[in-house]
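The complex appears here minus one protein chain, its other protein chains still in place.
Residue numbering begins at 1 within each chain, and the chains themselves are lettered A, B and C in the order written.
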Amino acid sequence: MRHKVYPDAKSALEGIVSDGMTIMAGGFGLCGIAENLIAAIRDLGPKHLTVVSNNCGVDDFGLGILLANGQIKKMISSYVGENKLFEQLYLAGDLELEFNPQGTLAERIRAGGAGIAGFYTKTGYGTIIAEGKPTREFNGQHYVLETGLVADLSIIKAWKADKEGNLVYRKTARNFNPMMATAGKITVVEVEELVEVGELDPENIHTPGIYVDRIVVEVGAEKRIEKVTTRKREEVK
Amino acid sequence: MRHKVYPDAKSALEGIVSDGMTIMAGGFGLCGIAENLIAAIRDLGPKHLTVVSNNCGVDDFGLGILLANGQIKKMISSYVGENKLFEQLYLAGDLELEFNPQGTLAERIRAGGAGIAGFYTKTGYGTIIAEGKPTREFNGQHYVLETGLVADLSIIKAWKADKEGNLVYRKTARNFNPMMATAGKITVVEVEELVEVGELDPENIHTPGIYVDRIVVEVGAEKRIEKVTTRKREEVK
Amino acid sequence: MAWTREQMAARAAQQIRDGFYVNLGIGIPTLVANALPPGMTVSFQSENGMLGIGPFPYEGEEDPDLINAGKQTVTEVPDTSYFSSADSFAMIRGGHMDLSILGSMQVSEEGDIANWMVPGKMVKGMGGAMDLVAGAKEVIVLMEHVEKSGAPKLVTRCTLPLTGTHVTDFVITDLAVFEFTKRGGTLVLKELAPGVTLDEIKAKTEAKFEVGLA
Partner (left out) sequence: MAWTREQMAARAAQQIRDGFYVNLGIGIPTLVANALPPGMTVSFQSENGMLGIGPFPYEGEEDPDLINAGKQTVTEVPDTSYFSSADSFAMIRGGHMDLSILGSMQVSEEGDIANWMVPGKMVKGMGGAMDLVAGAKEVIVLMEHVEKSGAPKLVTRCTLPLTGTHVTDFVITDLAVFEFTKRGGTLVLKELAPGVTLDEIKAKTEAKFEVGLA
């Protein structure tokens, strides 16, 4: 048995966070984010972080709490519109920001984890995203060279893990988590349920245990919904 | 309901095979190959085919039967050692052969299906595989540019499909099938079991139905084992 | 009389054929799902990793793990599948989506789209828009014909930073419907909203277009 299971988020991150490091954080909006691990990073207090994440939480939740705590130097994201603090820090010059098209961001992370140093995509050709990047023609079409991304640490949210780190995600909480699990030099995962080895179906493991270094079971997660949209029972078609 | 289900392999392929086309064929060795679809291609008789497949079957089974029938002009493969006929045709100059490292082949197919025109890999740098291909340095390491691969037709073997074409594979019969399903202009799948929409777990669909154009239920498949290796009951550790 | 948002969505829905796989952007495009004629099989994709999106959940049944790309709570349908963001954009970039319907700030007469950034304003980001316009087989833009200021949004050349070049197939505004003869080809006026005249369109459109009214 490998010893991947830690008692809590803080002990799982202690000794592996440091100033100036690059952290990948899974999630799309507030869906599929590692709440306990983000809180532990706030508590452990590393500064000047570069954070790779599709979004940056909201003012008082998700990665927003690291922003509020002045720990983030730079974000690499595709969409960051949901927090006012972000805007203030950015306009004041206290926060660097690199926008990547969402699919390019996802693919850069997959490439980083897969040993692909760079890849050619049509996305962004002819836009400011392509400025300064090499381009190349394939079959008469224009493509932009994008590079693989890796991180010192990836913080991942999964639904279940077994003790060897095999992971399954739940519904759209999967999003960026599987690729980020592959692209972190160290990958720490927060799960809702820890099961024994052998309890997960080997055909349906979304992230094999080889990518997971440390596991913590989530405690007291809020799982906040950003935009509750519902229909009334009368509206049944 | 989309109408993807065909009564048999021949009707599923009729009208969509033609001389000179490129076909991707899933499978690793004889594991996870679309036996009925291969037989239907033999019966329909298209010639001068370029076939992308990790291997080329054995003399009397798998893709070997298309070879024996003189239908294959060129193979793009990583390993073809299992049939004597292949060797004879190749040495006689009657068969073209392009070797790709297995991981490069898998990634080229994934890239083709994912709209990635090319990617940089370390694999093969400094070998004859890299000859004539652009190379590039990233962080002081050398990489070779490989291009995405697509096909006119992909023939896929899955375990189960629902009628919308959502697929699940079984054990190591998955291999090249998922990527090839994404890289065929037309993708036809042969399955062991067809189920109703809603019977497959949405969290564990290996290939979403968007990639699947036509489905046939396999009849009389042999599922031959290339190398039976066993242990005796006494050998239990 | 200009089309309402619902009428614009209904017009866009007419472009959808049975069996299509479609990605809907946020805003007016969201309304297209409700405007489909009954009996059609259409699957909606959400770039955060879901194919087969159902309606909003009943009150009290929202699932924080089940949202669309607009971060709204949604539901499953019988043929739903989930996948990662990388697999989702492989689907989009690889040309597997039949149709992407999205809003825009400007569309040029060459089919360039600018829909993510206004210089001088805080930029939220392009999200998946650049991937969608570069990857979908067909791109329909749904937008108001002019800015609140009255400035045309169908322009000779986009003045705002681009999302993609030569990517638009179809433009539906509150006043008219336009089609490009091909990607990067000629813009053709196809339909007018009731009571809207050709002269009004000419006055409110900077982009060069041909008239091909039925």
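One rule holds in what follows: a contact is a pair of C-beta atoms (placed from the backbone, for glycine too) under 8 Å apart; a residue touches a chain by one contact, two chains touch by 3 or more.
Quick caveat, the model's predicted, so the values are computed rather than measured.
Although one chain is omitted from the display, it touches the following shown chains in the full assembly: A, B.
Only one of the listed residues, B:V17, B:C31, B:A117 or B:V216, touches the absent chain: B:C31. Per the touch definition above, the residue from B:S18, B:N69 or B:T127 contacting the chain not shown is B:T127. In the complete assembly, the contact with the undisplayed chain comes from B:E87, out of B:E14, B:D60, B:E87 or B:E137. Listed here are the chain A residues that touch the chain not shown: 1-2, 110, 112-116, 162, 164, 166, 182, 197-198, 202-203, 205, 208-211. Panel shows chain B; residues 28-32, 54, 77-81, 87, 90-91, 99, 101-104, 106-107, 109-110, 121-129, 159, 169-179, 206, 223-233, 235, 237 of it touch the chain omitted from the view.
We adopt the following convention: only the chains that are shown with their structure count from here on.
With centres taken as mean Cα positions, chain B sits 33 Å from chain A. We define each chain's centre as the mean of its Cα atoms; on that basis chain A and chain C are separated by 28 Å. Looking at chain B, residues 114-116, 202-203 sit in touch with two or more other chains.
Along chain C, residues 76, 82-83, 89-90, 92-93, 134-135 each make contact with two or more other chains.
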